[in-house]
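Excluded from the complex is one protein chain; the other protein chains are retained at their positions.
Each chain gets a letter, A and B, in the order it is written, and its residues are counted from 1.
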Amino acid sequence: MAPTRREFLKIAGVSAIGLVLPPLPSLTGAQAGMPAAGVVSPAVPKPLPALTAKRWAMTVEPRKCRPGCTDCITACHLEHNVPDFGNPKDDVHWISLERVEHIFPAEAHPRLPESITKLPVPALCNHCENPPCVRVCPTQATFKRADGIVMMDYHRCIGCRFCMAACPYGSRSMNYRDPRPFIRKINPAFPTRTKGVVEKCNFCEERLARGILPACVIACKDKALAFGDLEDPRSDVRLILDKGLSLRRRPDLGTGPQVYYIL
Amino acid sequence: MLEKALKGSRGYGIWVAFLLLLVAIGFFFYLRQLDYGLGITGMSRDVSWGLYIAQFTFLVGIAASAVMLVLPYYLHDFKAFGKITILGEFLAVSAVVMCITFIFVDLGQPGRVMNVLLYPSPTSVLFWDMVVLNGYLLLNIVTGWTVLGCEKKGIPPPAWVKPLIILSIPWAISIHTVTAFIYSGLPGRGFWLTAIMAPRFLASAFASGPALLILFCLILRRFGRFDAGEKAIQTLAKIVTYALATSIFFVLVELFTAFYSQIPGHMQHHLYLIAGLDGHNVIARWMAVSAFTAMASLVLLIIPRTRKRESLLAVACCGVFLSLWIEKGLGLVVTGFVPSPLETITDYTPTGPEVAITTGIWALGLLIVTIFYKIFVSVRKE
Partner (left out) sequence: MKLYNGGKIIAGIVVFLIVATFPFWYGRGKAVSLPDLKLDTPAIQRLKEKLCVEPAPFMRSNHMKLLGAWREGAVREGIRSYTAADGRVFQVSLTGTCLECHSNKKQFCDRCHDYTGAKPACWNCHIIPEEVR
């Protein structure tokens, strides 16, 4: 006897589910291997062990910067293929030099001496302890690692720019155009980004994994930038912070920034 | 019932063709945007949301305003609205479709939009916005279409429709509250970081939405030979009046807090909005138009004699719509970014392609409204 419409639909539904289910486990692509010590690859020399920390942080001492120096910016942008679009509208930068009254609006006042007001202050992503950008990201394309670094997953980013609205520090840049033609000198050891995603400083996590410090820290000839583990009492950053007063940007907002400024 | 949209007067055909042309032009420019990137718009590193998100913000309000017809009728048996709740639901469908389209064209990587569902992020307001907007769309499509279909057949709607319609009432409030929460929870944006953001959104929604509905009813009476009834239109007008007054009041209390406290961080944004900063005063000039129009419309609406004269009512409704579109569709979003966290002032001017895409999406929404209302009018005639 021919099936009723109801029976037919039931069978069709079950069959459809049966067709979809089997390939599902393989879609998860569970292939991750175990991280092994002593990474070996035919053409690459034996690398340094990765730098690890419980809580990465950076200290900045603008008083040490020599006037007109932009070595940290140049090093960072070269290392990471950050484009130069040549106009403020499309501008992408991971680190920039700003004025004291813009970085510390609450602390600055009209009677600060020129020795302070003319200081160039490096500004970058603060890799906050309580990052609002991570909170608002609808795809978790930006996320916080256990060691404190706020990461960007450029594969997952949909370019909604909610993170840019949420960041109280102006640390993030959107690729409003294809960045490739605007990269002065491509560093083949690091990918570029594509148009339509938001990017920012990553505390050089790929260099930390290779056992070297961030590009800006190494490039600074005046040693104005220090980088290390806040939980290690003998790290560079702790030694500097233990010396006296340090400031963070907009601490009243509760973001817990991890870039500390000593003026 | 869709076939009813395919037959119409010559004027109807010309209107539909015109809208389709605008949609096609918008689509063409969207393809250019896909190729070039969002840099084809006027958005920048400092002003990272512009016309698209602003339109979405304004239109969520229009979508929510269907509740102003549904609530009195379904909860309080206000019979005068009985004929036109469907108009509100169809307007909601069109508005939500426009919202979703505006969000989509604003994405830098639209092909990855499903990531929002593949990697649900409950801490992100944008995730919840996707959920509630699509839920509201589904609700209104199902209830509107079912009720209209039953009217066509001359039978009462099935029992399951009523709970869905009742559900759409708190859901309408939720879509606009969630959209307000996109703005009002961001620590670095003092202009938006105010609890009154959600109430402001609702007040302007309940003014601009019903104002648009009144205009549609007047148009339908003129061109569609459908009369919503004097009582319905006048009640809607009173709703617009109260909502507009509330919306203006909310703006004024915001100004009080900003300027009486004399806190620079609070004042800067409002100064930019109403007076301009350092000579950057394009937004301020638009806001002056918005303020004047709002006041003039409020006067026309408050005085019963002018409110009852439908020609003046139509003018007032256009004024309400325009005023609130400027305020929510331009002023709100851009001002949140100026001054930037580093205290720079960056002007935002929408570009030609951006305006073309925006116009195309508005045309799409009007097309949806036109088609739905045409079907509605044809069903009514039977």
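Note that in this section contacts are C-beta pairs under 8 Å (C-beta built on N, C-alpha and C of every residue); 3 or more make two chains touch, one makes a residue touch a chain.
Here the structure is a predicted model, which is why all the values come from computation and not from measurement.
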| item | value |
| --- | --- |
| Partner chains on view for the chain not depicted | A |
| Residue among A:Leu78, A:Ala108 or A:Ala209 that touches the chain left out of view | A:Ala209 |
| Of A:Lys10, A:Arg66 or A:Arg145, the residue in touch with the unshown chain | A:Arg145 |
| Interface residues of chain A (partner: the chain not displayed) | 26, 29-36, 38-44, 50, 143, 145, 151, 153-155, 180, 186, 188-194, 205, 209 |
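We adopt the following convention: only the chains that are shown with their structure count from here on.
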| item | value |
| --- | --- |
| Chain A and chain B, separation of their C-alpha mean positions in angstrom | 36 |
| Residue ranges of chain B in contact with chain A within the complex | 36-39, 41-46, 48-49, 103, 106-110, 112-113, 115-116, 118-119, 121, 123-127, 130, 182, 185-189, 265, 336-337, 340-344, 346 |
| Footprint of chain B on chain A - complex, ascending | 88-92, 98, 101-103, 105, 123, 132, 135-141, 156-162, 164-170, 173-178, 195-198, 250, 253-255 |
